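Only a single protein chain was left out; the remaining protein chains are all shown in position.
Chain naming follows the written order as A, B, C and D, and within any one chain the residues start at number 1.
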Amino acid sequence: MSKKRTGVFVCHCGNNIAATVDVARVAQEMAGEESVVCAKDYVYMCSDPGQNAVIQAIKDNQLDSVVVSCCSPTLHEKTFRDNARAAGLNEFTCEIANIREQCAWVHKDRAKATEKAIKISRSAVRRVSGAKSLEPIGIGVTRRVLVIGGGIAGIQASLDLANAGLEVVLVEKQATLGGHMIQLSETFPTLDCSQCILSPKMVEVSRHPKIKLMTYSELQEVSGYVGNFKAKILKKPTYVDPEKCKICDDCSQVCPVVVPNQYDLNLTARRAIHIPYAQAIPASYTLDIKACLGLNPVVCGKCKDACEAQAINYDMQPETVVEDVGAIIVATGFDLYGQEKLGEFGQGKIEDVLDGLQFERLCSASGPTKGRILRPSDHTEPKDVVFIQCVGSRDPARHCAYCSKICCMYTAKHASLYKHHVPDGRAWVFYIDIRSGGKGYEEFVQRTMEEDEAIYLRGRVSTLYQQNGKIRVMGTDTLSGENVEIDADMVVLALAMQPSAGTAEAAKVLKIGRDKDGFLAEAHPKLKPVESVTVGVYLAGTAQGPKDIPETVSQASAAAAKAIILLSQDRLTHAPTVAQVRKSHCTGCEMCVDACPYEAIHLENGKAVVNDVLCEGCGTCSATCVRAAIEVKNATPMQMNQMIEAVLGF
Amino acid sequence: MIRIEDIRTQARDILETGEVRAVIGWRRGSRGMAAEPVLISQPEEAESLVWDPTCFHNLSLNLVQERKRLARKGMASNKPLALVAKGCDARSVTVLLQENHFRREDVYVLGVSCEGSGVLDERKLARVLDGLTPDSAAYDGDDYVFQTEEGEKRLPAREVMADRCLECRSAYPRLNNAVFGEEKTRGLEAPFAALSRFEQNRGAERWDFWKRQFERCIRCFACRSVCPLCYCEECVVDSIRLEVTPETTADEKANRIRWIERSASRSDNFGYHMTRALHLAGRCIDCAECERVCPVHIPLRLLNNKLEREAREKFGYEPGASVDLPALVSSFRDDDPNEFIR
Amino acid sequence: MELILEKGRLDDWIAALEGWQAFAPSQEDEVWGYRPTASPVRLDHPNTVQPPKNFAFPQREVFFRFEQVKGEPPRLTPVEPDAARNVVFGVRPCDGRGVVRMDTVFSDHVEDSFYLGRRKNLAYVGLACLKPASRHCFCKSVGGSPVSTEGLDVLMTDLGDCWLLASATPVGETLMQAAGALLTEPSAEQRMELARRHEEALARPQKSAVADVGNAATRLKDNFDSPLWEELGKACIACGICTYLCPTCHCFDLNDEVSGGKPLRGGRVRTWDSCQFPDFTMHSSGHNPRDSLGSRLRQRVSHKFRYFVENFGTPQCTGCGRCVSQCPVGIDIVNVVNRVCASV
Amino acid sequence: MGDNIYLPQLARVSYIKEEVAGERAIKTFRLEFAEGEGFEHECGQCAMLSIFGKGEAMISIASAPHVKTYKQFSIMRVGRVTSAFHELSVGDVVGIRGPYGNSFPVHDWRGKNLIFIGGGCGLAPIWPVIQTAVAQREHFRDITVFYGGRSPRDIMYQAELEKLRGAADVHLSVDKAEEGWNAYCGFVPANLMDKEPSPENAIAITCGPPIMIKFVIQNLRSLGFRDEQIYTTIENKMKCGLGKCGRCNVGKDYVCVKGPVYSWDVLKDLPAEY
Partner (left out) sequence: MSRQGDWNLNPMSETYEPKIVAFLCKWCSSAGSDLAGVSRIQYPANATPITVACSGSVSPQYVLSAFKKGADGVLVSGCHIGDCHYMEGNYHARRKLYLVKELLEFTGVEPERFRMSWVSAAEGAKFAQVVRDFVDDLRPLGSQDKMRNEPT
């Protein structure tokens, strides 16, 4: 490394800096530095003439490095680095000395502020004197996206991506696409049929040439980095060849095993070989191996015999496929808070205490009761139905601290639907307060109260229990201050939304963070709401936090857009200020490996090796290595040493 | 009670069967009563091995040196090296394994349990014997027995035992391929007793003390040279780039940072010892070799013990406890101390 | 000049040495070393950990200071060696002989003004070793004696209730003269007692001895390539103890220490160095003519017993025994010399 | 008692030439003293050059003694001090003390054939001898110069070597063949064997990388050169240059005082610690 030729440009920032800092003196002091060949001050460095002056000075003095003493680097580092580049310099040999926010604006004493500005500028000069020209690290990209979760979020994202021309691998754990939305009957606030709006999308997914749909599959392992992930996916055997299956239902007719049907939230039963819904995508039966008597013609084998299409194949094996993708969208959705955790509401043991989804199934034309609202216990029409909001939500002491956001709305929907089905029934709603922010939402709630005459009681239900074939609901109406007791025929709990079990699994596999409630953590709560902390991994839907369908869809489209933006580049670039290993000094102790937050380091032949693409340049490794064997480019200990000296008047 | 014959037999056996390449142990030295480290490769040499209160050296240093020697010659070894290791020495082997300095199968540990009897502090002995110069030392129950020009001298071990042995918390070599002696500790003093005594001092007194120590250091670097964990190819106090390979560029040599000057001034000595203590945090296993060898008696153990105790109390970290643990400074816990941060 | 000093009057003599700063062995944190005298000075010390070599050859010394303003020629300010007059008490004869050897090195070929500048203001008051001061010393076998006055200005001998002071140089005489009436003429018995005690000291066997110092140089030369070197050096940990504590080791390093960057300021500093350190002879390229422990041990021992003999006709080692007693792994120079010389 | 023997004089850089570029770059510097300062030197001697704040390096004086206006040094960039030298510009002032070491007995070689064999940076220490011999051409018989580098770009003193041709036989070589190179391809010792200079009334002076020297000496001896006809220089690490700091010795001799010039009959009996 030969001696640097550095130019220093000190900005007056009008009077912003010059009022407190003697800028001319700063420039003059910098001129005395070994490596400095030109030092100037100017009234507005960031103005056009100022920028041009910098470019000109670089050319005139054959500068190879630049320091601009001005405002915070967050404002103009890019400006001046662009200038440096424009003048033929490498932008990484341009440094900003912040003498405005960190100096001129916070001090009044001119002498002291000037001294400090000199120190700050000098440390920047010394820093660039050890700076190397660096080129951004280019990464080739695989223009494919992995979408995890086949709910509405995953479906929407996949379609957006595929329609933008990207290949998509959509992985769904269950035997069918659709997630929770396919279980809903009508959707607020418009009360359009959920299946009617979702099914076409599901079909589109299944037919889309760019989408590789993998249902009944699980993500097992992800390696690599943005642009170049490798996803290992386990395809569980369904024992039915979807190509051949005619969905004739012959098999299920002969199957001797009966188990609860989880798609109907156990309100109905199904056979071991089954199809979740008539509209399931892929349109094919699935053999539930856990329920099946044993995939053995000797033991049973009835379904196989029954299938004329010969679609059933007992020898199907689990299959692991590795997919190369450039980006990942996580849309693993929600689960409802477990009723078993609710002692006061019968722990899920009272038959006619339902959760919201079960009620949706009851309302659904394709549901267990073909759209009639009947009590599961005795199949009678309930006349008094109590809807309880905020069950498990907003209860930091016992349950979830957060608001599940959609319960107010779907409870209103439930009350309204109920009244539509059972006009003479009474719908009681216990609520804490009504949160109905959203287009048409407040009106919907008002309609439910006024037109559908649902009885809204503000207050909590302290407990409920079975009594004489009814459910005694003990509550308080906090508005009147009176205790309310209702003998209900049915109770519907608006349970809290919580991240699905699959979300936790996916977060673990992807090594992305989760927030305190277990939802996936976004990179920034405001500015990066669909990005995870790992570059190239995006979030969509309720896996990131409670939300309704419109919001889910928006976020899914946003995540898709982010992935499209990412993959629209031929090559991705990564900041070159990454860690590098001094092989001669490394003893392979692995301390850095353990310390790196990004798992960017591994050992090869007893020496540390940094994966440039994974490294974010935090420098934790270099502060950990006692052998000074690893350092971040352009923030080397040598440069730090020089800066410390500069600050202390060396 | 350990019988030296047992160690010798075992050493001879593993040499004879070719299970190990060589055995590092102690033998009678040429300098007075003190044992000296020796590397033997012939079975018959096993007869020269000794085990007595002067076996102070932490022989894992020789393991490290042997690795360096082979590396310099570009040789690789395919057979393990055996070493005789006390409890504390075995812990340093553990740290070395933890840091991938060797693979477990490269080392054969002939563990000797100190059984609470420890090793001798020659300075204490000199004080007690006042001019008498023993020719040999031996264990006998709770006593050490010395042969001097005035005949046999018997001293209670605790009077002349090394400080670290008085406070010993790892007399039994957990990591071993074979072990001699029983698992027992005497616990003559509480762990970190000397440290606690020192900490009675207040800030100014502490500084007076350390200032005197640091002014006295002559930078002979014996402390670093004797430490099995100071194995870096190049030390922060070296005056030139010491680790030079054909790939090393002139820049790298020219830009070597001089954090600490080579010359022995108080501030540089201070810098040296602070750095050394920090580099050994979570690694030093209190073999106390550094303190023993310091010709001007700088109580280096205090520095290392201080950080060892902090690691144990604040971070629940025990150096040399497990091969699989990440290092003290490459790990953290959510409840690490935070009160000191504003 | 031979005079008697009462035991109790030592402090008075020291006090009478006007213009001299006096040093004597004392203990700090159990380390025997030369420190400014504090009453009472007793002179009953064993061999000090360090010899008194840093009085003339301090461990750290600035030769000159530099200052360089950008664009201007450097300004150099030479440093004058400290001219304080120091007198060191309690110097053992082996260390006295060490002084002579250091004098030789620093005045051979060209004179080192720093060493000699300090040296000319230094006086050494020796103490005869009526009993060996260390269990490892061996001065007699390397041409010295427990009552040698080589390198000393005065030799003090303990006669029980008094000291007998014998001057060995004019400086010594001056020092004694400064005592004035404190010193008295020795009686005939005292003279006889001195002779008796010296004889006894000379006759007292030392624990170790270089077998044949006269032939050591040739034997070492013959055995330069002996495999013994590596074997004997194997345990060495390459620390600096044996050399830093040796009264005759003089190797040093020169470095620029920078103290400021605006303008560039600093000094060129001499600091002790050791032939046992691996970087001592390592070239920039990484090539190291003495890259093994054995070759470095050979250098140290050969320097003491061969090269110095070849250059100056006498072994450099004076047998103080420090490198033996302080070596962390018990490498014993006497053993090494004897074994190498005895090998074929 | 003498002066401060460690205090350098100051000298101004009056000329810089880049000889060889790349990682093992070599630059030639001329240093000029102020009026009334400076020192005389002989062929083969060296000087301790300082850059303040960086330290000192021992460098052979590459100009001939009869050149009085400046002293020339060719410095390979290898570390702290040498890198600092490579950053200098004309007009900068550095420190210098010397001359140190012994010299080539050029006077005794009058009337003889001189054969110089240099490799890489090793031309610098023997360059003053070549210059002296050429300047006193009448006193010497044949002058032959063998010199080689890794590649054509590694040949230092190219122009000067060309100028030499009238007065001396110049045999250049490069280790590896390359486009446009018309002279010998191969290592210097091989080039030497190729040309087979006669040992008759000759002195061979060699300097270069240790491995080259080793083979050159082997080859010279096979050509019939006697040990006392072969001269070389050795470079041990040095700090003081005055025989005090204790590190450059081979056997009893400090190279900075008794060296760096050795005839092979002396050197071969010294311990090979260089």
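A few comments on the model shown:
What we mean here is this: contacts are C-beta pairs under 8 Å (C-beta built on N, C-alpha and C of every residue); 3 or more make two chains touch, one makes a residue touch a chain.
Just so we're clear, the structure is a prediction, and the values are computed from it rather than from any experiment.
Taking every chain of the complex into account, the chain not shown here touches A, B, C. Interface note: of A:31, A:234 or A:533, the residue touching the hidden chain in the full complex is A:533.
Residue-wise, the contact with the chain that is not shown comes from B:338, picked out of B:78, B:200 or B:338. Screening B:1, B:70, B:190 or B:278 against the full complex identifies B:278 as the residue touching the chain left out. Note on the undisplayed chain: of the listed residues A:276, A:459, A:475 or A:617, the one touching it is A:617. Interface residues of chain A facing the missing partner chain: 72-74, 98, 100-103, 105-109, 112-113, 115-116, 119-120, 123, 513, 533, 577, 595, 597-598, 616-620, 622-624, 632, 635, 637, 640-641, 643-645, 647-650. In the full complex, chain B touches the hidden chain at residues 199, 201, 203-211, 236, 259-260, 265-268, 270-271, 274-275, 277-278, 281, 302-303, 306-307, 310-311, 314-315, 328-332, 334, 336-338, 340-342.
Chain C meets the missing chain through residues 62, 65, 67, 257, 259-262, 265-267, 269.
Here is the rule we go by: only the chains that are shown with their structure count from here on.
Chain D has its Cα centroid 39 Å from the Cα centroid of chain C. Between chain B and chain D the centroid-to-centroid distance comes to 49 Å (mean Cα coordinates, whole Å).
Multi-chain contact residues, meaning those touching two or more other chains, occur in chain D at positions 78-79, 82-83.
Across the assembly, chain C contributes 253, 255, 258, 264, 282, 284-285 as residues in contact with two or more other chains. Partner chain C is touched in their complex by these residues of chain A: 29, 32-34, 122, 645-646, 649-650. Looking at the complex, you find that chain A touches chain B at residues 1, 130, 582-585, 587-595, 603, 606, 624, 626-628, 637-638, 641. Interface of chain B with chain C (complex): residues 29-32, 34-39, 57, 61-62, 65, 72, 123, 127, 133, 212-213, 216, 218-222, 224-226, 238-240, 242, 244-246, 248, 253, 261-265, 289, 292-293, 295-297.
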